[in-house]
Every structure is written in structure tokens, then in C-alpha cells.
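Quick one: this structure, given as C-alpha cells, is what I'll be asking you about.
Right, subunit A next:
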Amino acid sequence: MIIAERKPISEIISIIGNNKKILIAGCRSCASVCMAGGDREVATLSEALGLYSDLNSLGWEISEISKERQCEKEWAREIAEEASSADVILSLGCGVGVQFIQEVSGIPVFPGLNTSNMGGPEEQGIYLEKCGGCGDCTLHLTGGICPIARCSKSMLNGPCGGSQNGKCEINPDTQCAWDAIYQNLKRLNCLEMLSEIIPPKNWIPSRSGGPRKIIRKEMVLSEDEKKIKEGLE
Partner candidate 1 sequence: MNDCSILIICCEKMKETVERASLENSAVLALPCLGRIDEAVILRAFRKGADAVIVAGCVEGNCKYNSGNYQARRCVNEVRDILEEIGISGERLEILNLSPNQAVDLVNLFENMKEVVLRLGHPDILGAER
Partner candidate 2 sequence: MYEVGIIGGGAAGLAAALELSRRRVSSVVIDSDKHIGGLSRDLCCKANPVCQRCDACSPVDIRREVRKSPFVTLISSSDVIDASGGPGAYTLSLQSSSGISEIEVKSVIVAIGSPTFDAARDARYRYSDCADVLTSRDLETMMISGNISVPSTGKTPQSLAVIQCVGSRDAKHGAPYCSKVCCKYSLKLVKRVRKELPEIEVTFFYRDWRPSDREYDKLAEYGKEKGVHVVRSRPAEVIIGSRPLVRYATVEDEVREDPFDIVVLAVGLQPPQNSQKLASSLGMECNQYGFFIKKGEGAYAAGCCTGPKDIRESVEEGIAAAGKAAAFLEGLQ
């Protein structure tokens, strides 16, 4: 899932600036699962901003809405319609959600979260990055652990020699990916895979090759179907 974290409230307050009517939009998929942008966090943020506005008598009017996912045009449109009387929408969805609502909304949409990475919960409340989205997956070569996402230097062949007892030199509580790869391969007893040299990676399909568009051909409607669907002549 996409892991995100709520922005500090002081930053949110400075983003809102002197807008008066705010709609806080929650999202019930990834943002909820990583406890950053679900209904609960929307309620907390709305109370906090309400308290702030009462404290400084700014007279903000805060309303809340929450949809299954913000990254669908239909739901984004519903949120935009709900915000007819608002000055600004504060979206607690991930970065994708903010942009979807902005496309269909006449008023500015501000991000409430800092979207971080793709990963999963290590345990309740602790989320760990697992995939860097490089577009050319070689997990089969490294015992199911991705060095690109989980090694600070994205080394392709073996640890950088700076890790002490399994911990990365850059951040002591980050596990060294190559140490984990070694343990995993040992567990699967195919350590000999470590001796094969992984060739240099083709980075075009990754983010540094420009924004990516994935197309599933048999799912794309033809032009006349779209016309009929939208009721044009």
C-alpha cells in the first residue's frame, strides 16, 4: 500500500493561510490503513483546526467528508461537489488523491499528508518501505528482498561494507538489505545465487525515465463507445 504521514499541524495551518471555509476530505483505503487519513484522523484534524480557529477567533468553518478512494474520478467529483460552499479542500488522501480532486475541483486542493513510499506494516503502527517502483523487478535474483528500495545506496551486488551486525551505516535502526538477502538465501539454502553478478540495471522504466503510463489495451473503450456512454450524438 502507499504509506503516508500527516503533516505537522503548524504546517497545515500555514498552508491554509487565511481561507475561512475548509472541507477536510478523508480517504478510506491506503491512507486509512496506515492510520494517516481515515475518518478518525479527519475528525481529529477537524477538532484541532476548530480549536485553533476558536483560539485565535479566525471563525473557520470546517466540514468533513470521507470516500472509499480519492483516486477515482467519480469519487473525486463527489468530493468537489460537496465543497461547493468551501474556500479550500484539505485532502487527507495520498498525493494521488489530491491531484485527482484538483482536476475536477474549482477551488484549490491542499495536501494534508506527506506521501512517502510503497510498503507495509512491520507491526501495528510501524510502516516499512518495501518497493521503490523501479519498473523492472529483479526480486527473483535477490532472495525476495529488494536492494533498490531497502538498501540506502541501492547496491546491486553485495553489501557496501559499511554495515555493522546487520544494520545500515546510514541509519542504525534500518536493516542492511544485503544482510537480509544473505539470511534469506541461507534460509532457502540457495546461497550460490550470491555468486552471480547482477548486470547494470536498465533505469528507463523507473521514475528517472520520466513519468510512466501503464496501458491495459483490452480494457480501453473505443471512441464511439465513449461517445454513447457520455450521450453525445
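Just so we're on the same page, a residue touches a chain if its C-beta (ideal position, glycine included) is under 8 Å from a C-beta of that chain, and two chains touch if they have at least 3 such contacts; residues count from 1.
These made the cut because all candidates are chains of the complex that A comes from, given by their letters.
Since the model is a prediction, treat every value here as computed from it, not as a measurement.
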Of 1 or 2, the one touching subunit A somewhere in this complex: 1
Complex interface listing, subunit A residues touching candidate 1: 8-10, 40, 43-44, 46-48, 50-52, 54-57, 59
